[in-house]
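Left out: one protein chain. Kept in place: all the others.
The block that comes next holds subunit A.
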Amino acid sequence: MENIAGTKSSLSWVVNISVILLVVIWLIPTVGLLVSSFRDRDQISASGWWLSPFAVEQNFQAKIPAADVRQDGDFFVIEGNIFSGGEGEVIRFGGARSNPTANAAGETAELTRDRSLTLQANGDFVYRSPREIKRDPSVYYSTATPPEFSMDNYETIMFSNNMDIAFINTLTVTIPATIIPILIAAFAAYALAWMDFAGRGLLIAMVVGLLVVPLQLALVPLLQFHNKIGIGQSFLGIWMAHTGFGLPLAIYLLRNYMVGLPRDIIESAKVDGATDFQVFTKIVLPLSFPALASFAIFQFLWTWNDLLVAKVFLPSNSESWVMTVKIADDLLGSRGGDWGILAAAAFISIAVPLIVFFTMQRYLVRGLLAGSVK
């Protein structure tokens, strides 16, 4: 197509730039989250993540040791260095908590009750007071601190906020809820694709119809049902629920794929005396691997990312919170302003799906293409 007259237009650079722009817009929020999750808590509130490679102006407080006081005429004077031997560069300073950056470095700040404070950029200070100095006076200053990146947020959230338990709970919900529906659906899909019986068309139509039934309908009656048969809110209950909710898509995807398998193979196997069970396990199932993989990825992503079903079918105590519930119901409330912790928690919860996504994208795309009702 490239060399057909008219297609290679001057639009090409416009296209390139617009795609770059779109990709950047789509990517920026996630990058922001990732960068923030590694940043120090104080630095997050001092500058935006987009400035994170640069030094941050942060405010500090120091005490001037009253013990070092000496008398100079009528004044009591303390001299020294606020970095006490360390390195640093003062940008601004002040003597009052209400205005910690009132003066530029090198200036002399006139404080209340005739006291004064001079602070040089290198940290040398002179504090003068007409009266005796009993308590250590405070000095407030701002310095440029180099960018700090660390795994601290991840350590905090993982080991002191029980995110590790939530991670394991999510895994526990996901694995059975992904594997079991595949098996049940595969047999049903085979029956709907390759076996002849009355009412087959009706059943297929039913499966297509059930694809769009809103989950919300199922919540109340099924929770009542689970309570009645003694499962209550439990892992067993959520596995069963996810299995039921995942089946229409599983049957639909697998049937569509199985119908497309070559008829010759299946018929010649039957002529050779294979039973339906053998045809299914030895021929159809291995050949359907791509469709099985597609559905497995869908179901995995869906159960991993689910909040609604977990809120309803799992117990509401903190030991059985999955990550989505933990973030939405606990962290956003108790850690609402702690952006670094929130970012780390979010990233822990989306890391596994992202890995699955980037390694198995091929199957995901194939599944999407087969799954949308054409």
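Everything that follows uses one rule, which is that a residue touches a chain if its C-beta (ideal position, glycine included) is under 8 Å from a C-beta of that chain, and two chains touch if they have at least 3 such contacts; residues count from 1.
Keep in mind that, in the parts below, contacts and distances are computed from a predicted model.
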item	value
Absent chain [UniProt protein name; select from "NADH-quinone oxidoreductase subunit NuoE", "Probable glycine dehydrogenase (decarboxylating) subunit 1", "Sugar ABC transporter permease" or "Proteasome subunit alpha"]	"Sugar ABC transporter permease"
Contact residue for the chain not shown (choose from A:F76, A:F245, A:F295 or A:Y363)	A:F245
Among A:N103, A:T143 or A:N169, the residue in touch with the chain that has been omitted	A:N169
Interface residues of subunit A (partner: the chain not displayed)	1-2, 4-7, 9, 11, 15-16, 18-19, 22-23, 26-30, 32-33, 36, 44-50, 168-169, 171-173, 175-176, 179-180, 183-185, 187-188, 190-192, 195-197, 200-201, 203-222, 224-225, 235-236, 239-241, 243-245, 247-248, 251, 275-277, 280, 301, 304-308, 311-312, 320, 324, 327-328, 332, 339, 342-343, 345-346, 349-350, 353-354, 356-358, 361, 364-365, 368-369, 372-374
